[in-house]
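Excluded from the complex is one protein chain; the other protein chains are retained at their positions.
Let's look at subunit A:
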Amino acid sequence: MLTIKNLHASIEGTPILRGINLEVKAGEVHAIMGPNGSGKSTLASVLAGREEYEVTEGEVIFQGKDLLEMAPEDRAREGVFLAFQYPVEIPGVSSTNFLRTALNQVREYRGQEPLDAVKFLSLMKEKMKLVEIDQKLLSRSLNEGFSGGEKKRNEIFQMAMLEPTLSILDETDSGLDIDALRIVSNGVNQLKSDKNATIVVTHYQRLLDYIVPDYVHVLYKGRIVKSGTKELALELEEKGYDWIKEEVDSAAV
């Protein structure tokens, strides 16, 4: 589904990603872990098409298409979804209106009929249950005045509505209490199928107790320096990142 080859990216001339290689197949869950500043969020942003990052080398193929050539909206329409680390508050745009516009733009791109108000509302009601989100929240301006947990739940709710092929969860667990974490993870797990894939970007292992990964990759200084299964995450939880840093840094000398 997704093939990342030798991906290099920089921001304002500073290289952040220095040769990422990653293969994600349908049905898989990949966790990207790593210390702060290792490039985890950059990778998520580059995949979603954030313009500040300049890709200097490498390629990303998503379902046979060159992802890097596409505008952010086209990536979303092709089925890439980024759950933001910091969802943006947009006063004056109601969540409902926003989602309906987004959903219908995605449907139009895929050659589907737009949903009318009735069908849209019933779909919304169905998906709301997944993340236990209150309808009152959705009649308000997008994310405005939402708590941290409500914002993250809203991200997963949007994901449920848009039914992406590849979901990238950027630090979705940060700042969540255990109840919210359980709700969010539960939503993600229910959306999982053998046709879609998930990349979970996280600093902490805790989330992976709830969203169990097939593969764990450790990112450090812009490269994947270690890959393994969920046991690697537990090892990191126990020993921290220093041993990996040392391994990599001594190898470089």
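Quick note on the criterion: contacts are C-beta pairs under 8 Å (C-beta built on N, C-alpha and C of every residue); 3 or more make two chains touch, one makes a residue touch a chain; residues count from 1.
As a working rule, contacts and distances are computed from a predicted model.
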{"item": "Undepicted complex member, UniProt protein name, chosen from \"Iron complex transport system ATP-binding protein\", \"Fe-S cluster assembly protein SufD\", \"ABC transporter related protein\" or \"Class F sortase\"", "value": "\"Fe-S cluster assembly protein SufD\""}
{"item": "Residue among A:Ala76, A:Leu137 or A:Leu219 touching the omitted chain", "value": "A:Ala76"}
{"item": "Contacting the left-out chain in the complete assembly, out of A:Glu51, A:Glu113 or A:Glu238", "value": "A:Glu51"}
{"item": "Which residue of A:Pro91, A:Gly145 or A:Gly240 touches the chain not shown here", "value": "A:Pro91"}
{"item": "Touch residues of subunit A, complete complex, unshown partner", "value": "48-51, 71-73, 75-77, 81-82, 84, 87-88, 90-93, 97-103, 105-106, 109, 141, 158, 162"}
